[in-house]
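A protein chain is absent from this complex, but the other protein chains hold their places.
Just so it is clear, A and B label the chains in written order, and each chain counts residues from 1 on its own.
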Amino acid sequence: MATSPKLDAKIPEGPLQEKWTRYRSTVPLVNPANKRNLEIIVVGTGLAGASAAASLAELGYKVKAFCFQDSARRAHSIAAQGGINAAKNYQNDGDSVYRLFYDTIKGGDYRAREANVYRLAEVSANIIDQCVAQGVPFAREYGGYLSNRSFGGTQVQRTFYAAGQTGQQLLLGAYSALMRQVALGQVQMFARHEMLNIVLIDGKARGIIARNLITGELERHFGHAVILASGGYGNVFYLSTNAMGSNATAIWKAHKKGAFFGNPCFTQIHPTCIPVSGDHQSKLTLMSESLRNDGRIWVPKKLEDAKAIREGRLNPNDIKEEDRDYYLERRYPAFGNLVPRDVASRAAKERCDAGYGVNATGEAVFLDFAYNLKYKYGMMEANRLGIKNPTEQQLKELGRPIVEEKYGNLFDMYKQITGVDPYENPMMIYPAVHYTMGGLWVDYNLMTTVPGLYALGEANFSDHGANRLGASALMQGLADGYFIIPYTIGAYLSNEIRTKPISTNHEAFVQAENEVKDQINRLMSIKGKHTVDHFHKRLGKIMWNKCGMSRNAKGLQEAIQEIRSLREEFWKDVKVPGTDKEFNPELEKAGRVADFLELAELMCIDALHRNESCGGHFREEYQTEDGEALRDDANFSYVAAWEFKELGNWELHKEELKFENIKVAQRSYK
Amino acid sequence: MKITLKVWRQKNKQDAGHFETYQLDNVSPDMSFLEMFDVLNEKLISEGKEPVAFDHDCREGICGMCSMYINGRPHGPLRGVTTCQLHMRSFKDGDTIVVEPWRSTAFPVIKDLTVDRSAFDRIIQAGGYISVNTGSARDANNILVPKENADKAFLAAACIGCGACVAACKNASAMLFVAAKVSQFALLPQGQIERKQRVLNMVKKMDEEGFGNCTNTGACEAECPKGISLENIARMNREYICAALTSEK
Partner (left out) sequence: MAKGMFSYSIGKKLIMGLTGMFLILFLIVHCGINSLIFLNDGGETFNRAAEFMSHNWLMRTLEVGLFLGFILHIIQSLILTLENKKARKIGYAVSNANANSKWYSRSMGLLGTLILIFLILHLRHFWVVSRFTDHISSGEETLYDEMKEVFANPIVVIIYVLAQISLAYHLMHGFQSAFQTLGLNHKKYTPIIKKIGTIYAIIIPLLFALMPIVMYLGIVK
């Protein structure tokens, strides 16, 4: 297999450990006086976008930052709960840059680019330094030092956290850095603006068309370079843990203008979410993976017990220990409840499909804290207080405050949503769409196949392969924004110092704006019978059933047809109320769903072409005898980068993945 | 469940606005409050009417975007909960629920229940940060923070910037929001260097934005979905007094 000539990853020469250092020492620079004349557009203000916008502004570039929310602080990075990984080895437990690199490549089922991942692991430590300096209140030990915990797919403790609100604290750090630059006049902030098209001049990205969501006016913005940090596309499934507004429009418009889409079918299904409660459901809520540190996952061993629980005749607390199937501990003794997300999700699905599901819909398993609450924390406290032979009740009372301190906010949230107290009863959880590893294809510089167009964070495909490890999304977003793009963008902009700002009256701007106008006019003029949500929900069902946790060729072929006809129906029958010259959330949604309806097809095409199982992509036809994912390294050790030709027609380009520093093996957590 | 909704409708900033009454017959107690609004909007659209515009995004209580004043209280009847996490099981069959936007001169209504909270961003711009450029930080464990202070700083930093404190306060004061940020940095060694200027600038900006004054009623703390403590306001007062008295400007 050879890499397509259209895909030059621009990986620096030299040994893996030296690539980034060498690159930084040799990359062309832009002098400070020239930086002042260079304008950069950043779309999205999550961890990647906010950190990039702030860092580039600190360097002296003129930055324009855009977000569709009412404030940059609301980007969905804020909802990340568990933590952020960094190879600090503060715990003296054998962590290193190489080990973080190794865990990430292995966790991603050997479908990520070595050089990018190694660089990620290298800068991970700097992120923690930067965030602490910004005043991010990470959890600490009594001695004042930073505290760590463990996450799935690793055997060291390298996750830094701030209770169950790590994403929030990190984002507020990046947001405050961004606000500082806004105050200094280095960044112009455009909140409640949505990017609806990209402007190319002579093949280079030169600006965007954005809609002012309050007035409905379309605006043209010029930039010497454009950075997309607009997040993932999990909302293609309608129900996901993403925010309601999370969307693919920015990257999809870029894709249609020439940016290749990498591995679109790689979606992560998070194992621990609150199960669906009914048709009215608008989103799914995640329960942090950190809960798997102390929660044990199980279903009843006996089918009749599972049935009795489903029908409400049996209380799970009454099931005897020997009648419980701790299936993760049984199948994966080495990692137990802390296997990676894809493995945990599939195992839950396997048990539920076999009839052991424990809620009314049959799609839930237990996440139980009783054991560790009593015998780990309760016993610890009893020993500390010198209580001999404590009773069960005593252990429960002693352990509770410790569990409360660790997971209190998550437990409260669970109770709020379900009405069930997780201190008394085991939680019920089920996998849900959470993250998309796929995204715009980028090279080592994080540049897409369109010159001057960059993709950062979840919006690119780069670091997580076919499955992302917990607490690595925050790491990647901030690595891209704080420590990578400030260097790599120089490689491009050093050749742009003679480019004067281009007038937004340029015909390319006019044309791009007209494309947007046309789409809006089309949407407004259909005046059909069904709401946008109606179509979105139907799309979600197709995707969840046929391109979700497990996929097969037949289902995917059907899905492609179903998506095409749903798309056709959408463009004939959608109903968008109001006008386009006002604040109109329905129109915003309609544009986003229109893009999902196209992206969904590409996801299915990608899933169909990848005749192997790897990470989050599980093809039923390709599994081992005991139901594990069966990779095909001989034929599929590549990144699938799709080039948009026309709707329904994509050309596949392959970037071969070479593993020179890691031995490719069957991924095992047993 | 059957629910009667009285919802504030206002076409845009200039419009005077009025209440509209809607009936919903099929409300499930498991729905979140916003999911009930989804149902209402679906119904309005299918009847050829304008749906209600309201802010929302993460729907898991952390982004701070949702902002409804429900039956006379921001985020509704429960404590420590945002509108998106409020579920219909907190209401009774047959209830009438009055829903209004946040009311504050500093938060003008954009449409229906959507308000403009950019004043908060401008307050943060006035000093809600530590001036550290990317790349200049030293090793994280070189800065030690007593656990107690780190925990307190975290509790203050947990503010989601939703504005419920302003909505709840009879004076539409933003003291709790500002105090949370001032406190977070005042409690940490990293925040010491800009400590004085920060509080002076942020308070000045807060006043300029047109928020009212604090009269210590405690409504903000009671309604804050993240339970940010009044202790932070006292700390900010302290910070302000010290900074103002010792300032050389």
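One rule holds for everything that comes next: a contact is a pair of C-beta atoms (placed from the backbone, for glycine too) under 8 Å apart; a residue touches a chain by one contact, two chains touch by 3 or more.
This one's a predicted model, so the numbers in the text were calculated from it and none came from an experiment.
Partner chains of the missing chain, restricted to those shown and counted over the full complex, are B. Between the chain not shown and the residues B:57, B:112 or B:223, the one that touches is B:223. By the touch rule set out above, subunit B reaches the unshown chain at residues 8, 19, 69, 71-73, 77, 98, 100, 103-106, 168, 170-173, 175, 200, 203-204, 206-207, 210-219, 222-223, 230-231, 233-241, 243-247, 249.
The working rule: only the chains that are shown with their structure count from here on.
The touching residues of subunit B, when paired with subunit A in their complex, are 11-12, 28, 30-32, 34-36, 38-39, 41-42, 44-46, 48-51, 53, 55-65, 80-81, 85, 87, 89, 110-111, 114, 116-118, 120-121, 124-126, 128-141, 143-147, 150-151, 153-154, 157-158, 160-161, 184-185, 188, 190-191. Listing the residues of subunit A that touch subunit B in their complex gives 51, 54-55, 58, 69-76, 78-79, 88, 90, 126, 128-146, 162-163, 165, 168-169, 172, 175-177, 179-180, 182-183, 189, 191, 214, 241, 243-245, 277-278, 280-283, 285-286, 412-413, 416-417, 419, 482-483, 486, 529, 531, 533-534, 575, 577-578, 582-586.
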